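Only a single protein chain was left out; the remaining protein chains are all shown in position.
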Amino acid sequence: MFRRETLEEIENRLKEWEKLVQEETKIIPEREKEFRTLSGIPVKRVYTPLDIKDKDYMRDLGLPGEYPFTRGIHTTMYRARFWTMRQFSGYGGPEETNRRLKYLLKHGETGLSLAFDFPTIMGLDSDHPLAHGEVGVCGVAVDTLKDMEIIFDGIPMDKVTTNMTINHPATVLLAMYIAAAEKQGVPPTKIGGTTQNDPLKEFIAQKSYVFPPEPAVKLAIDIIEYCTKHVPKWNPISISGYHIREAGATAVQELAFTLADGITYVKQAIERGMDVDQFAPRLSFFFAAHIDFFEEIAKFRAARRMWAKIMKEWFGAKKPRSMWMRFHVQTSGVSLTAQQPENNIVRVAIEALAAVLGGCQSLHTNSMDEAWALPSEKAVKIALRTQQVIAYETGVANTVDPLAGSYYVEWLTDKIEEEAWKYIDRIESMGGMIEAIKKGFPQREIADSAYRFQKEVEEGKRIIVGVNAFVDEDEKLEIPLLRVDPEIEKRQIERLKRIKKERDNSKVQQRLAELRRAAERGENVMPYILNAVKVYATLGEIMDTLKEVYGEYKEPILF
Amino acid sequence: MAEGDIEFVERIAEGVLRGDVRSIARAISIVENEPRLAPLLISKIFPYTGRAHIVGVTGPPGSGKSSLIAKLAKIWRKDGKKIGIIAVDPTSPFTGGALLGDRIRMQELTGDKDVYIRSMASRGSLDGLSRATRDAIKILDAAGKDIIIVETVGAGQAEVGIVKVAHTVLVVLCPGLGDEIQFLKAGIMEIGDIFVVNKADIGDADRVVLEIENILEMASEFLPQKPAWAPLVIKTSVITNEGIEKLVRSIEEHYAYIRGTSEGEFVRDKIIEELVDIIGENVREYARHLITKDSMCNEILERVLKKDIDPYTAARKILAEMLKRREF
Partner (left out) sequence: MGEEKKEERKIRVLIAKPGLNGHDRGAKVVARGLRDAGMEVIYTGLRQTPEQIVETAIQEDVDVVGLSILSGAHMTLLPKVVQLLRERGADDVLVIAGGIIPTEDIPKLKEAGIAEVFLPGAPISKIVEFIKKNVRKRR
């Protein structure tokens, strides 16, 4: 991109300049001996064309909407349409959630988002002994199709799209969603939304796993295959780095492990005989936006370029859409502090700005009190307003990828990509992500990073405002009470009992037996699960049937 | 030793003999932490030891030892056997702390009153088994456990200590460890009565079986006479349960074989080893005490430092001094 003479001139001048710097730093030394990004990448004093001298504009950057999509997947990006401002919410029983969704719809939201409680996430019914105290706490409880019917009662399911944050039991919840829509007279071709359905990151980070890796991935592919054929508007999977990052990974690890997960899913789908250009356009991603501003922007740009290369060069995708990395971003939960919570508003704003400058498709901004509770209404509103200020006031959305060409940002984009490839190569040489997970590789890498970070904070090498510096001595930490009505658990268990009594139990047994046989034969289980939920088989019953065939995952011994 | 101490130890010893879980747990803490009280405790329970079948399980990290032990324990529980498990993990040489995580893989056993699991840190023992571990085995034995499983981790030298205490030693390997061959060469091949190729559900377990058999065969060629018990190689999987039942029965067979042939010798050898260890430990402690605290011995040390005399001569002088004083 630069003429040789220009580069030589800079190089010569830089040598002179270094001498000057040596003199000056003798008088005023720099703040640190070595500067590093949040993820530990060493950062130089200044970046120049020399740092990106090998770049080829068309090869490495291209124009927006063109391969390798470094600058964005669309030609006009936010000049056409802002990112989707999507706020994840909901808890309680199906009735409370139904009221909440209706309220949101009345206020113009069409993108709904369902969070499930821990028993549901683990595929347990509300009356399971381990569910006690957790029913409806961190999301809505769903045991049977009946609960899904209540959640969407009076909501036209062909008019809304729904995000469901569910992984190992995703087949069951999707089946319930399809069945509930059919009861409204809405065919599967008319429903839209997303199932997170990313089982691998559960082993790596989130740890809400049920099945061992192979069957877990098999189920995820079942959804991809089923949706490609029958639910064309559904995004079957959201390959998630967010949880990996939150568990303590660096930006490079987040990127590398997420892509490695994505590679696994694509490989398996192709192995099943699916055409890459048929399913790839519906794959989507989910990343975190942490507090190191430029590093995050570089990460998003590197992610797009890497995925495009992977899809085109590894998997022979032909359609540009198959090479698009569409991603949702959520600002970092772990960067929020319980101390001086108002400071979190500032953190969220900076992180959200990074997501926008990184070219995200949708964005969730955390609320300032989200570090420790379900957010208050006021806090949620400020979080949403933060996005609106960025969109409407700052002007950053007026041009596409405004930071392209910054010597630092381009260098950092390359650096992150280079480091991420190293991880991906290593995982590939282990035999892929599933094998790496079995060896505990990504888990150990993340635990190491998390511990290193904690030590740096405790040794004062990393400053967190309000926590280990600028502390308000007399501040008393006030974590507000999360009120969960114990009636919800009781009501949920009563309803479950009633349904189990009233439904046709011989039919339930028959359909579960059919499901078991299909699972044993290795068939796509989606149609069988759909049949089972329609006769009100419970989430727990279906999951237990699958556990009998697939077994259960046990955590490896890792710290 | 104070009156209260004696009473306390006696109470704990009685509890151990009753099989009381808290007493067993406390007793093990005593042998780990209170060298003053441990001899008294052991003297109270020693007559009741010698009834349990002690099974050592060793092998490199990641070979699935803990999950395998959980499986074995489950089968033995069905046979009505009472089980004790001691899982030894290394102590960090830098901090003296330890992370003990083997229980994670044995969660399914928690809640069974007749299974007792104890995690122990190696605390700097050279052969992977500290004196405390050996005493813990005695405690579980006296508490009426029928089978005591001792899990040690490591490669090379660290696990040979297991041979000194276990009737039956399992060496657990698995496919895909990468450097299993090196591991096999590291001297562990001599200690196994049964070689387990675990995780037969993944990777090329048959190849590992073949490798082990080859090495065993080569080793046996150098032996003056064929041993009566030829080491077995068994493939297992805790996912599919392949080989688990067979392994259990083989372990029992080996025990029957030991009892039928050489148990007297085994017990004798074990006690000789233990006596030598205890005496050695006492002598070492006393030697260290004299060299660092006693003025005369200290002088000898200084002379070595000045290269006046050599270490062998110095050691002879100090040993003579130790024998003269007869203080240990």
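When the chains are written out, they are named A and B in that same order, and each has its own residue count from 1.
Basically, contacts are C-beta pairs under 8 Å (C-beta built on N, C-alpha and C of every residue); 3 or more make two chains touch, one makes a residue touch a chain.
Given the structure is predicted, the values throughout are model-derived calculations rather than measurements.
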Contacts of the hidden chain among displayed chains: A, B
Residue of A:G93, A:P169 or A:G248 touching the missing chain in the full complex: A:G248
Hidden-chain contact residue, picked from the options A:E313, A:E418, A:E458 or A:D504: A:E458
Option from B:G80, B:G97, B:G260 or B:P311 whose C-beta touches the chain left out: B:G97
Chain A residues that touch the omitted chain in the full complex: 118-119, 121-122, 124, 129-134, 137-138, 202, 206-209, 246-248, 334, 337-339, 371-373, 447, 450-451, 454, 457-458, 464, 467-468, 476-482, 484, 555, 559
Touch residues of chain B, complete complex, unshown partner: 8, 21-22, 24-26, 28-29, 32-36, 91-92, 95-101, 103-104, 107, 110-111, 116-119, 121, 123, 282, 285-286, 289, 327-328
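Assume only the chains that are shown with their structure count from here on.
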Chain B-facing residues of chain A, complex: 212, 435, 438-440, 551, 554-559
In the complex, chain B residues that touch chain A: 62, 66-67, 99, 101-102, 104-105, 107, 176, 202, 239
